[in-house]
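Every protein chain except one is present and positioned as in the full complex.
When the chains are written out, they are named A, B and C in that same order, and each has its own residue count from 1.
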Amino acid sequence: MKKLIPLADAVALIPDGASLLIGGFMAVGSPHRVIDELVRQRKRDLTVIGNDTARPGQGIGKLVVEKLVRKVITSHIGLNPETQRQMITGEIEMELVPQGTLAERIRAGGVGLGGVLTPTGVGTTVEEGKQTVEIDGKTFLLELPIKADFALIGAKQADYYGNLTYALTARNFNPLMAMAATTVIAEAEDIVPLGCIPPDTVVTPSILVDHVIAQEKRHG
Amino acid sequence: MKKLIPLADAVALIPDGASLLIGGFMAVGSPHRVIDELVRQRKRDLTVIGNDTARPGQGIGKLVVEKLVRKVITSHIGLNPETQRQMITGEIEMELVPQGTLAERIRAGGVGLGGVLTPTGVGTTVEEGKQTVEIDGKTFLLELPIKADFALIGAKQADYYGNLTYALTARNFNPLMAMAATTVIAEAEDIVPLGCIPPDTVVTPSILVDHVIAQEKRHG
Amino acid sequence: MDEKTLIAKRVALELADGDLVNLGIGLPTLVARYIPAGRHVFFQSENGIVGMSGPIAGAENPDLTDAGGNPISALPGAASFDSAMSFGLIRGGHLDITVLGGLQVDEEGRLANWMVPGKMVPGMGGAMDLVTGAKRVIVAMQHSAKGESKIVKRCTLPLTSVRRVSLVVTDMAVIEPTEKGLVLREVAPGVSVQDVLKATEAELIVPANVPEMALAA
Partner (left out) sequence: MDEKTLIAKRVALELADGDLVNLGIGLPTLVARYIPAGRHVFFQSENGIVGMSGPIAGAENPDLTDAGGNPISALPGAASFDSAMSFGLIRGGHLDITVLGGLQVDEEGRLANWMVPGKMVPGMGGAMDLVTGAKRVIVAMQHSAKGESKIVKRCTLPLTSVRRVSLVVTDMAVIEPTEKGLVLREVAPGVSVQDVLKATEAELIVPANVPEMALAA
C-alpha cells in the first residue's frame, strides 16, 4: 500500500514548468481532484498534453482560466474560447495534433517506439516541417513520440498496488498516458483490496503507477 | 446472430494458399477447433503468421506436421523440431521476427500505420535489408506492417454480435490479429447473450469479427 | 421539413445493415434518428465506444458521453476502449462510414472543415483521421453559407485531408466527387438542376437524368 499518497503531497511533487499528460476527453475521465489541487498550489508554466482543454470552468479548462499553462499539445480547443483567446494573444503556445496521431504519439512514447508513421495529415498544414516516408508507394508522416514528466490519470478503480480500471468513455487517453511519463499519479473513484480487480479486467498494470491519491474520509 | 457459422463452413471459406494470422502462444489461446478443421479439410500452401509453431502435435504445430504450411512468419520455433527440420530442408520458408516487433507489425497493419520504428534488432542480422531511420540521434529499424487474408482467433467468450474476451495468458496475439485481417473468424469457449459481456470488459469489439464458430451440441 | 432534417434523412439511406458509422457533432448527429427500420447500424463515438445510442433522461452517467461531452447511452453489445483503439478502428479501415460537417468541398472532392484562419481555430479533433481512414466519407452540410457556395472550385480554407470524399449531401443536392469531377447525382424536392448550378461555385458534371432525392421516413 506504499503507493497511497495524500493529494497535497502528490501535487507537491510537481514543479513549476513541468510537462503533464492529463487524461480525459472533455473533462470526462480527467483527474479532477489533482487538477483542483494544481490550481490551489498554483503550479505555473505548465506544459499540458491532453485531448482537449474542455470548457473554461471544467477539467483542464480550469488550469487555462487560472493562467497556469504555458504550452498546450492537444487536438481540439473548439469548446474553450479562453484557450483560443490565450493562443491568439500568445499567452499560450499551441501545438494542434490530429486526435488519432496524438494517441499514437503518446503510445509510442510509452512503448519505446521511435515515432509514428501515419497517413493522417499528409498534404495538409499538419505536414509542415515534418519528415515524410514513402512505404509501398504511399506517403506517411513521421510523427514523434510524446513523453512527459508526469501523467495525471483519472481511473474508476485502483487496487492497493495501483492496478487501474476505467469506466466507459472515461477511459480515453488515460491508459496511454500511464505508460508515457516519468512519474504516474492516479486518482481513482474507489480503492479496492488486491484481488478485487481480476487480472483480465486490469487495464493499467500497477507497475506503471507510482502514486495513487489516498481517499479522503467520506463515510457517514 | 448472423455471425454464427458452422465450423466446416467457416474453414471452407479459406482457400489453399491463404495467409493466416493464428492466435496463441505455445498453443495457449489458439483456435483449436479451427486448426483441426484446417487439417481435416487439408488446406495447403498456407502462410502462417503466429508467435511460434508450438510443439509438433499441438496448435499451429499440427499444420506443420501435416505439411500444409509453405511459409511461416514467427518469433520462435525452438520447441518444434519439425518446423526446424522443414526450414532446413527448404520445405518451409521462414521469416524470424523479434516477438515485440511481430506484435507491433500486426498492430500497425490493423490500425493503419505505415510501419513500426523499433530499436529492437538494430546492429543484428534482423537489420539486414531493412531501412533505418535516425530520430533524435538514435537509430530505429523500419519494420513493415503485417496483414493477412484471415485471422483465426481463440477467445474465451463471444456474444451474439461477436464481442470477444480472453482469459489470462491466452489473450496474447489474439486481439492484435483480430484487427489485421480481411476476414476474422473467432472460436470461443462459450457464446453468451448480448449484454453478458459489459462494454468495459470487451477486448475485441464485435465490429472486427466476421464469423463466430457455432458451438456443437454439448449438453448432458 | 427543415434543411437539416432533409439532409439527415438523405444521408440515413447510405447506412447499411451492420455498418460501423461515426457521426460528427452537430448536423451529422441527426442522421441516427432516421435509420430505416430493420437496419442495425453500429455507431462509434471516437472518445471510445461502439454501440452508443441517444441519452436516456434520468440515466445520464458522467462516464458516458459523446465526443462533445454530452450524455449518451449504450446498447446491449456495446464495447468501450481507449483512444488508440478508437482511432485504430478509424485509421485501420474498420470504419465503414463517417458523416462530417463541412466548410468547403472543392472540385477535387477535398474537404476543408477544421479551421478559418484568423477567425476560428477549434483544432482538427478527430476529423483528419476520420477523413483519411474511413471507407466512405460523407459530407453533410448546407449548400451555401451567407449567400456563398460551399462547393468551390478550390478550397481556400486549410484542408482536412487530400483524400477525395465519397459523397456530399446538402439541402439542395447530392453530389459525388469522382476522378473526372463533381457529379450532380440528385436534387432536393422542389429544387431544379438549374437552381443547383446557380448556387454552386464549382463546376458540376450533370448526367442526363438527375432524379429527386429519396429520403428516409
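Convention: a residue touches a chain if its C-beta (ideal position, glycine included) is under 8 Å from a C-beta of that chain, and two chains touch if they have at least 3 such contacts.
Since the model is a prediction, treat every value here as computed from it, not as a measurement.
Here is the thing to keep in mind: the chain we left out touches A, B in the whole complex. Considering the whole complex, the residue from B:Ala18, B:Met87 or B:Leu113 that touches the absent chain is B:Met87. Residue-wise, the contact with the chain that is not shown comes from B:Ala27, picked out of B:Ala10, B:Ala27, B:Ile49 or B:Leu63.
Checked against the hidden chain, the listed residues B:Val122, B:Val192 or B:Ala214 yield one contact partner: B:Val122. Touch with the chain that is not drawn comes from one residue among B:Val133, B:Ala167 or B:Ala214, which is B:Ala167. Along chain B, the points of touch with the absent chain fall at residues 25-29, 51-52, 54-55, 74-79, 84, 87, 96, 98-104, 107, 118-126, 156, 166-176, 203. Listed here are the chain A residues that touch the chain not shown: 107, 109-113, 159-161, 163, 179, 194-195, 199-200, 202, 205-208.
In this section, only the chains that are shown with their structure count from here on.
Averaged Cα coordinates give chain A a centre that lies 29 Å from the centre of chain C. If each chain is reduced to the centroid of its CA atoms, chain B and chain C end up 35 Å from each other.
Separating the centre of chain A from that of chain B, both taken as means of CA atoms, is a distance of 32 Å. Listed for chain C are residues 49, 74, 80-81, 84, 87-88, 90-91, 133, each touching two or more other chains.
Shared interface positions of chain B, defined as residues touching 2 or more other chains, are 111-113, 199-200.
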